[in-house]
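Can you read through this structure? Questions will come right after.
Of the protein chains in this complex, one is absent; all others appear in place.
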Amino acid sequence: MTSLNVPINDPIELSAPPSLQFESVEFNPFGHQLFGPCSFKLDGPGPTLVMGPNGAGKSLMLRLAHGLLTPTEGAVTWSGDGAPRQAMVFQTPVLLRRSALANLTHALAVNNIPRRLRTDLAREALARFGLSASADTPARVLSGGEKQRLALARAWALSPAVLFLDEPTSALDPAAIKEVETAVQEFHERGTRIVMTTHDLHQARRLAGDVLFLAGGKVQEHTPSNVFFDTPVSRQAQAFMSGELVA
Amino acid sequence: MKKTLNLVLAAVTTMGLTFSAHAEDYITLASTTSTENSGLFDSILPKFEDATGIEVRVVAVGTGQAFELARRGDADSLLVHDTNGEKRFVENGFATERADVMYNDFVLIGPKDDPANISEAQSAAGAFAAIAEAEAPFASRGDDSGTNRAELRLWANAGVEPGGSWYRELGSGMGPTLNTAAAMDAYVMSDRATWVAFENRQNLELLYAGDEVMFNQYGSLLLSEEKHPHLKHEMAAKWHNWLLSEEGQQAIADFKVDGQQLFFPNAK
């Protein structure tokens, strides 16, 4: 198992989020080619929105980048020494059967944050995402939007240099979607590299700095968002935008 | 979470302490279910404890298992009813001394209507032969206990090789065997003590008793110090000698159920 446990001590450099590079990355367990081969580099300011039809390999790409999956071929590399501190927010937030506050202090504890700092850091993160009143509420009785905000608060408390989000708003109502998007902007402004998948073209327009378009397990296009939405280069992206089925 | 853990630890420690808080002056006596079930020990052990301050802890098992416990050094003293087995135990060096303590007798129990008509029998051999003749259901302990061994001797005396569908070997203690016999209206041989104290008689009653060959001799054994030096030999000897003393013998004679004396002291 890849350990993503990087001690939190260095301050985040606001100007330069670490860049991520896929070098001929393939993922083909048991001989099934599920992803790649793919090479690309995320070194712009972002946020990077990963788009593509169902089964395009968006979630796989996030998991390979985050280290939840190990590439069968090729390598995922980061600028600087080793992998940066990173966090991930899932489509269905995975929350422990404890209070909202305890979910955060647990995450801080397993990241070796000294006990005396945990509660303050956790409360600060809860406050930032409007969850102060729910600190002692069991995480699993929160509403869908609150749960996703709690997952974001947990990520926030860990001050990651990179944040992956896997369709974080697909199960939420418009108000909750707006809150999550605001949170993503905050992470971005803090200097965190954002890599996020979505199905929602409007959301992508609102958030994207650049768009990574996948289809059939391969990168079809990686362009700045204005280019992608105005004059998409690849045939698949054109078809996707016009609502056709993309193979 | 830590609080819970501390509480659990405290509870465990307390429980552990309660276990070890028992008296040190005790011996473990391996004996048979018949003596335990009749209530004899409840009657005589307090008298012994008053006289000596020694507690006797009775492990009541079948005679075979009682011998095995003593052979392995798990009991300090042995009180059983299988004279031949006891003598062999001494010969094999596991015990240094064996003494008669008391006897009771075996009785034949059966359904009230007595289909084999054993209440008219002239001898134990006659009664057993009549049961075999009538092929009336007979419940045998079948557990190699002292009672079971005595029963097999009595069948042999009667010239019968028990078997067939009427002869049921249960592989159980005396009490369970009586329960089963009551449920299937079978004949059964029991020691008198267990029978008198037995409550679930249903349709059963005592049909034949009194032949001297059905006497059931109990013996106490002093276990070998050489084989098992760790045993509490000194206290065990006190118990052995008390059983044989006038005081002990009187205590045995004084034990009655429904006004009926169950064990007859006969120490020499």
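Here are a few things to note about the model shown:
Order of writing sets the labels: A and B. Residues in every chain begin at 1.
We adopt the following convention: contacts are C-beta pairs under 8 Å (C-beta built on N, C-alpha and C of every residue); 3 or more make two chains touch, one makes a residue touch a chain.
Here, contacts and distances are computed from a predicted model.
Per its UniProt record, the hidden chain corresponds to "ABC transporter permease" from the list "Glycolate oxidase subunit GlcD", "Septum site-determining protein MinD", "ABC transporter permease" or "Serine/threonine-protein kinase rsbT". Contact with the undisplayed chain is limited, among B:Glu199, B:Glu226 or B:Asp258, to B:Glu199. Residue B:Leu178 is the one among B:Leu178, B:Met214 or B:Ala237 that touches the chain missing from this view. Even with one chain removed from view, subunit B keeps its contact list with that chain: residues 1, 8, 11-12, 15-16, 18-19, 22, 28, 33, 36-37, 41-42, 57-61, 72-74, 173-176, 178-179, 182, 197-201, 228, 230. Subunit A meets the missing chain through residues 1-6, 63, 66-68, 86-88, 90, 94, 96-98, 106-107, 110-111, 138-141, 158.
The definition used in the following text is that only the chains that are shown with their structure count from here on.
For the pair subunit A and subunit B, the distance between mean C-alpha positions equals 78 Å.
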